[in-house]
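One chain of protein is taken out of this complex; the other chains stay put.
Let's look at chain A:
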């Protein structure tokens, strides 16, 4: 995405938003104007930042742990037919359970702190990462494997030097998805039960009819997600370099 296009889109969106508020005369607790939201963002910046740090920490930790677990699972599935036979049905079945439905249970088990939110983020990104990387590991060009076989490559070296390297673009795709999903997991966890985080702050603002603060928090969350996506996108491009 070109950054100039992004700025133009944002200006158009804000203009439409302001126009809607002006033309309909809607009450500010239903839909605050962009100016009111900017005002709330500025005046509550310390409060929002305090909660944003918590959410960001949950998301990043969730992303790291979930990605590592996804990568390890993919390697196990790709190298062991026994693992495939046992784990695959479990993985597919686990996807039939909406992770969101488990949020109350996770809060019950792991408490109101960051732990339950990190686990939510981990659970939501684990499958896309594992699935994308596994797919890449199973699609190594057959010519590469033929060459490795005639060169008497050891299985572990073939995996490390060829299959994993060839699967890097697929891993990058999985990580891109994970960067978008992880904040959703963390925020849903915060909605169900938390004392900190942007999700908690949004609920709090909503309950007190501080709709401008709710919008300001939402915007910060969106900006965080976009920044995270951009960072992961840079990483994914590096992984896919030369492919």
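The rule is short, and it goes like this: contacts are C-beta pairs under 8 Å (C-beta built on N, C-alpha and C of every residue); 3 or more make two chains touch, one makes a residue touch a chain; residues count from 1.
Rule of thumb we're sticking to: contacts and distances are computed from a predicted model.
Per its UniProt record, the hidden chain corresponds to "ABC transporter ATP-binding protein" from the list "Tetratricopeptide repeat", "DNA ligase (ATP)", "ABC transporter ATP-binding protein" or "STAS domain-containing protein". Note that of A:118, A:132 or A:148, the residue touching the chain absent from this view is A:148.
Across A:14, A:91 or A:162, the single residue that touches the chain missing here is A:162. For the options A:43, A:88, A:208 or A:243, the residue in contact with the chain missing from this view is A:243.
Touching the omitted chain from chain A are residues 143-144, 146-154, 157-158, 161-162, 165, 168, 241-243.
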